[in-house]
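Note that one protein chain of the assembly has been removed; the remaining protein chains are unaltered in position.
So, chain A:
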Amino acid sequence: MKLTGAQILMKVLKEEGVDTIFGFPGGVVIDIYDELAKTDIRHILVRHEQGAVHAADGYARASGKVGVCLVTSGPGATNTVTGIACAYMDSIPMVIFTGQVPTQLIGNDAFQEVDIVGITRPCTKHNYLVKRTEDLARIVKEAFIIAASGRPGPVLIDLPKDVSNTKITYKAPKRIEMKSYNPTYKPNMKQLHRAVKLIKNSKKPIVFAGGGVVLSRGSKELTELAHKTRIPVTCSLMGLGVFPGTDPLWLGMIGMHGTYRANMCSGECDLIVAVGVRFDDRVTGKTDTFAPNAKVVHIDIDPTSIRKNIPVAVPVVGDCKITLGLLNRLLDKEDLGDLKKKRKKWLDQIDQWKSTTPLAYKQKNIIKPQYVVEKLYELTKGEAIITTEVGQNQMWAAQYYHFKKPNHFITSGGLGVMGFGLPAAIGAQIACPKKLVVDIAGDGSIQMNIQEMATAEQYGLPVKIVILNNQYLGMVRQWQELFYGKRYSGTVMEHAPDFVKLAEAYGAVGLRATKPEEVEPVLIEGLSSSKTVIMDFAVEREECVYPMVPAGAPITEMLLA
């Protein structure tokens, strides 16, 4: 069978089960676009390549499948870099195809040539420059394996124009073998036995879960572990949703803007069962004072995450879901004693922290951003898929929307990319057409990829955008208020468009609330619309996110108001 590179690509994408590609065309990918139109793969034409990558990312996070992008060479490729770095930091499975100038021109500074493989080397899990059409099918298959297995991540494939349009006699690649790549899924049982012992002997344990539990689909096993052992659970930002936010054992998020009780627990606990986390500095605060009394059991599929930032007593390299399942079976065989009695003191202490210092804000006659999120939570019964932008909006979303299930909180955790939320919501909505998808946004961030409103409109995607409009780059302003003598340098954002009119200009619905009593009616109207909607909430301008741990301080030392 004689096929062009572009035809081979389509064949392999179909074999890999790809149903949607987010992209933006250009000269060197015309051959691919020509073939793409002949398939039933859905192409979502974004308005900026960064939007394509974030949308594929949102699609991947909501569906658990590999997100796929296609862009042209040069500027098309460089525009993807932020999105790729974002997916890399959060371990999101994606395959990004970039066009490249013909192989014989590579290195000549040809028109729209850029060394995207060189540029993205440090922010991809792996990347390829395809030099011969004969290698294409194998490379694409490898890329999908690498992206989705082990600790997932983005893989980039650079496709020179001649590789796409050369016709060869196609032979399907044999079994894909990568001698240097085989992630460890099954944990070492000896380590698990040691973990069981620590769990049995611990008086003040906590479970700390992160994005690895989402990625391994281990939420059920994690919840079982917590209930079986009556160990309270906290999550990193990336882990929110893997344990029900309504469960009595739920501590709330830990870290810089974590709850008082979760952060206090880290100071007091004698055991942390850490699962699928990497002890990022936003979680630990000052590392040498983090969890001074705790032994750490650390379960992660990526050995580099273990002992990178903090000492670990029991390292367990393995898939979170598989490992938690095995741990639960081992615990079944143990006599854990009267856990109600055993945990009483510890859980009472936690309840006390919770009642003396809960997450709270003071309601006034100005709209409080927290109130908007709280109302959103009530009206959606905690069932919506929430994406966020970055800044205060993101933290209030994390604090006041009590996630019940994994894959429902989609946020740029590691890289913290302003402009992530809208395109990610578009991707999530495409993955889950029946779900309500809401982007909780800041007035600054939303302007960074606002052009994707046109994409949402074009494909009739009813995503809802809730702007917590404080006319500031609020999170930076908060740091300036607290640590830089209120000198608001570069953070005042009084020149924004009229978001209601802007929504209308894109053919969407625009709504606004300026008083607390308007919040609920606006949310009800906006959420029930079948269209793309922007809801602009004029919120208290100088509201701060609390608790807050100043950068570099121990996380038990929180500013509370």
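Going forward, contacts are C-beta pairs under 8 Å (C-beta built on N, C-alpha and C of every residue); 3 or more make two chains touch, one makes a residue touch a chain; residues count from 1.
Simple rule for what comes next: contacts and distances are computed from a predicted model.
Here one chain is missing from view; checked against "Xanthine dehydrogenase family protein subunit M", "Phosphonate ABC transporter ATP-binding protein", "Pyridine nucleotide-disulfide oxidoreductase" or "Acetolactate synthase small subunit", UniProt names that protein "Acetolactate synthase small subunit". Of the listed positions A:117, A:313 or A:493, the one in contact with the omitted chain in the full complex is A:117.
Between the chain not shown and the residues A:302, A:457 or A:540, the one that touches is A:302. Across the interface with the omitted chain, chain A contributes residues 117-118, 121-122, 125-126, 129, 146, 178-181, 302-304, 307-308.
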